[in-house]
Structure formats: structure tokens, C-alpha cells
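I have a structure I would like to understand better, so I am pasting it below and will then ask my questions one at a time.
Note that one protein chain is taken out, while the other chains of the complex remain in position.
== chain A ==
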Amino acid sequence: MPTVKHYARALGLALSLLLLTDSPAWSQEGHEHHEMEEERDDAPEPEESPESPAEEAEEDPDDVESYQGEEPALPEGMTLDEVLESAEQPPPEDFPDAMHDDAIRAFLLFDQLEYRYDLGDAPDQIGTEISGYVGGDYNRLWLKGEGETSWQGPVGLEGESEIDVLYGRLISPFWTVQIGAQYTNTWAENAYEDIWSGALALQGLAPGMFEVDASLYLTENLNLLADLEAEYDLRITQRLVLQPRAELNFAAQDIPERGIGIGLSQALVDLRLRYEFLREVAPYIGLRYQGLIGATADFAEASGEGASRFFILGGVRFALY
């Protein structure tokens, strides 16, 4: 009959076996810290799976004999086995995250908020362009908008705006692909028109440090439109920046009711000189050339408008975040 003593002995042997298996070969000599130390010599050699190349390397006599392992620093009350066991687990539930590298952030840039003084007979404008996002590093909800309004023309207050709401994903270090919807509207004294479109865009930094935003729109009337914007920051001093900017609009078909003709329909070429008091607050002055092209110009002239306009402009660029 096995006695309590037998059980204790068996348990001791089992424990020492465990300890042995869990101690690397190099830590077996010259130690007084393990309580089971004396029993170790009686224990049989642990079995190791020969398939593991790492473990075979561990048995390489060149490795083992040249090193006398130092006593590992163990937490109070924990055996080596328990520490190694816990190292295999994710951190305990009551631990906070070690890092917060995926926080959600929001950013809104008023790239343009400006008064445009028309050098011809056409009315002056107040214009704006914004872009911003909410999200993490890779996935974001984007908002882009631009609009302008005037009040000196024959119909009084009139204007138009475009707002894009897009889901964007960073697909490479410099490029974000965006998909979503655009809402455009025009308003005048007795008229309000709007249209929805599906939008697909590629936005990023092209080689040469050009900020590029290329968008495709399919309207609810199944018209296909495209926008291409590019800008460049030329630093004159650390805070004085000259920014040339170009925007080209294209259409795949004539849309007479919106005054848009097939092909390249409009070109905007801007030049802004800004002074960055802060990175996020920079007043500027600038010039704009706006040219309607081809069939679009014809539509404009037919309705008594000029095809090209020049503006002097001034405003402030600022960011909220």
C-alpha cells in the first residue's frame, strides 16, 4: 500500500522533473536557490523532442559548457516555471494597454478662406476650401468641401458648393484611396439645385512633393466627371511659403443644364503666398486665374458670362485639431 510518504516522494519527484525540464541545461550547476536542488541528481534525464532545431542547438556542448548560468531574477513567490508559464499568456485582464498607438484623431484644415477681388466686371467672391478627417492612421472618414458665393451680380446672392464625404484607406506610405459620395448645390435668388454623386478619389503626395487629389464622380444622372488638383509648397524662408496650385475639371459628356461641356471644362490656376505665424495659422495673399474651356466656355458665353476671370485674393489658412 502506498503511504502518504510515498505520495510525497512521488510528488517531489514530479516537481523536480518539472523543474529540470524547465531549466535550461546551462543553469544546472552551482545553484543553491532551488528548494528541490538536492533531489535533482536522482531525477532521470528529461526527454526532449529531437525535432526542434532550436533545442538541439541548445544541447550543443560548445554552447553549454562555456556558460554558467546566473540565477534568474524571479518575482517574489513565483517559481521559474510559473514565470515562464505566465510569459506565454497575454497580460492579465486588469492590466491597461501598454501602448496607445491607435487612437482616433480629428483634423480640419481650412486651406482657403478668402476674399476674391475680380479684376474684370464680374462680381467678387468669398471662397473656401476645407479638408479634414476623423480616424486612425490607416482608416479615416474624410470630409472635403469647397464653395464660393457672390452678391454683386444681377441676381444678387448666388453661389455653389461641393461636399465630399469619403471613407479613406492608406494604401501606401503616401497614398490614400477614398470612396464615398459628393453633394453639390448651386443657389441663386429664386433657384436651388443640387445633385448627388458617387465619388472615388486618390489623394496623396506625389514624387517631387506635389500634393495631389484626383477624384472621379458618377452623378445620379449617370454623368461622369473628374477633378484633378495639385499643389506645391515652395519654402522661401522657414515661414514664408509660395504655393502654386492647379485644378482641372473634366467631363465625359455635355451637361448643358449645368453649363458643363465635354472634355476639359475648367482650369483654375492659383498662386498663394502665405506666412506661417504658426503652422496652423497662416494669412496669405494671392492670384487666381479661372478659365472655362471648350464647350463649357461656349455655354458660359451663351448665357452672357465671361470665359476667363482674374482675381486678386487674400485670406487665412488655418487648422483645427
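By our rule, contacts are C-beta pairs under 8 Å (C-beta built on N, C-alpha and C of every residue); 3 or more make two chains touch, one makes a residue touch a chain; residues count from 1.
The criterion applied here is as follows: contacts and distances are computed from a predicted model.
Look at the chain that isn't drawn here: its UniProt entry, checked against "Protein translocase subunit SecD", "Iron ABC transporter substrate-binding protein", "NADH-quinone oxidoreductase subunit NuoD" or "Copper resistance system multicopper oxidase", names it "Copper resistance system multicopper oxidase".
Only one residue in the set A:M99, A:A191 or A:L222 touches the chain that does not appear here, and it is A:M99. Of A:Y117, A:Y138 or A:W196, it is A:Y138 that touches the chain left out of the display. Here the missing chain is touched by one residue of A:S86, A:Q152, A:N221 or A:S308, and it is A:S86. Contact residues of chain A toward the unshown chain are 22-27, 52-58, 60, 62-63, 66-70, 72-76, 78, 80, 83-102, 105, 107, 137-138, 170-174, 205, 207-209, 234-239, 278-280, 319, 321.
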